[in-house]
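All protein chains but one are shown at their positions in the complex.
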Amino acid sequence: MLTAVLDYVGVATFAMVSTVGARDRGLDPVSSALLATVAGVGGGTLRDLLLDRPVFWLAAPGYLYVCAGAAALVWFVGAGPRRRATLLVLDASGISAFAVVGALIAREEGVVAPVAVVMGILTATCGGILRDVLAGERAVLVRKDVYVTAALLSAVAFVVAVEAGLPRVPAAVGGAVLGTVLRVLAITLGWRMPAPPRWG
Amino acid sequence: MLTAVLDYVGVATFAMVSTVGARDRGLDPVSSALLATVAGVGGGTLRDLLLDRPVFWLAAPGYLYVCAGAAALVWFVGAGPRRRATLLVLDASGISAFAVVGALIAREEGVVAPVAVVMGILTATCGGILRDVLAGERAVLVRKDVYVTAALLSAVAFVVAVEAGLPRVPAAVGGAVLGTVLRVLAITLGWRMPAPPRWG
Partner (left out) sequence: MLTAVLDYVGVATFAMVSTVGARDRGLDPVSSALLATVAGVGGGTLRDLLLDRPVFWLAAPGYLYVCAGAAALVWFVGAGPRRRATLLVLDASGISAFAVVGALIAREEGVVAPVAVVMGILTATCGGILRDVLAGERAVLVRKDVYVTAALLSAVAFVVAVEAGLPRVPAAVGGAVLGTVLRVLAITLGWRMPAPPRWG
């Protein structure tokens, strides 16, 4: 239940944000819907393949409907500047929700804590990275966004909280909120990740 | 048997078309053969991983020989303008064959119809997309080709025909022909996918 709610939040927001980008580049509705699906379910699909679980959307076509619906909505109706600000916050919450759900599922599958954190990061970032790669977009990794770091924070906060004995629901919500706040603050205040030091 | 025939058609044409592109960019024979293999078996591999079936070429090395042979043939012998026209038609039939076989296998694995359509699209398009990405080529998704849409048509036509009670073989052949005709017509007549409407 908790993972399904977090999953739907992440899938829907990723599909919408992806379609804003696809639309800006003039993509047609079918390709936009395919990219929205890749962005929406890609990270969780990788997580399920790595953990050798059934891929989550195979038995739950609702996820695909959400992707197609979100893509159609944004493609036909559009998203002005005001809606974009909302989408950025939604995107940040999607990243954080996926980071938590990835770590949570990995822990349930008996994976040790540090590996669960990595699984959270992959779940959160791989959908968006894959979409950028497929669309020929400059990968988010080489921008100095607080992106992977927000996923890292959410996953670590959740895993540490659960290890410390906190119940799952508050740990998950807390982890997701922390990562969201970090990313929204970073975008609002223009925080950038540090560049490497000069060679000694 | 039906799936094997469709699979070999798709694998061979994708490997040949891929090597035409690799050759144009001056790639060496070994890298060309690797790209031909990725293009040929990539989509079906993703399909098998998602459906948790044994990857189809593991127990059937014939697929790899076809990829290597097709790559060697095109790399050493070449393909003039006339052969390219033939290859474009073959490529269109490969996409459509893969879309049908992806949907067919997904249905056999007990997947619901809409998810089977998505599986058909992924099987048909991911090999080519992956090859473009690995070769640093401009991804087919951002061109306005009737590409994903041809795969969509083939997969939908096949699934609907089978649901309507048609036997598998005519449904498969019909679906594959429909997508092929659409894509060949689109290339011949210069049809482009629609751009998004301006923001309201």
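Some points to look at:
For reference, chains read A and B in written order, and residue numbers begin at 1 within each chain.
By definition in this document, a contact is a pair of C-beta atoms (placed from the backbone, for glycine too) under 8 Å apart; a residue touches a chain by one contact, two chains touch by 3 or more.
Here the structure is a predicted model, which means the values were calculated and not measured.
When you scan A:5, A:77, A:169 or A:193 for touch with the missing chain, the hit is A:193. Residue in contact with the omitted chain (choice from B:77, B:164 or B:189): B:77. Summarising the interface, chain A meets the missing chain with residues 49-52, 111-112, 114-115, 118, 121, 125, 129, 133, 138-139, 141-142, 144, 147-149, 152, 193-200. Take chain B: the residues that touch the chain left off the picture are 23, 25-32, 34-35, 37, 45, 49, 54-55, 57-58, 61, 64-65, 75-80, 133-136.
Definition applied: only the chains that are shown with their structure count from here on.
Chains compared, chain A against chain B: the Cα-based superposition rotates one onto the other by 120 degrees, nearest 5.
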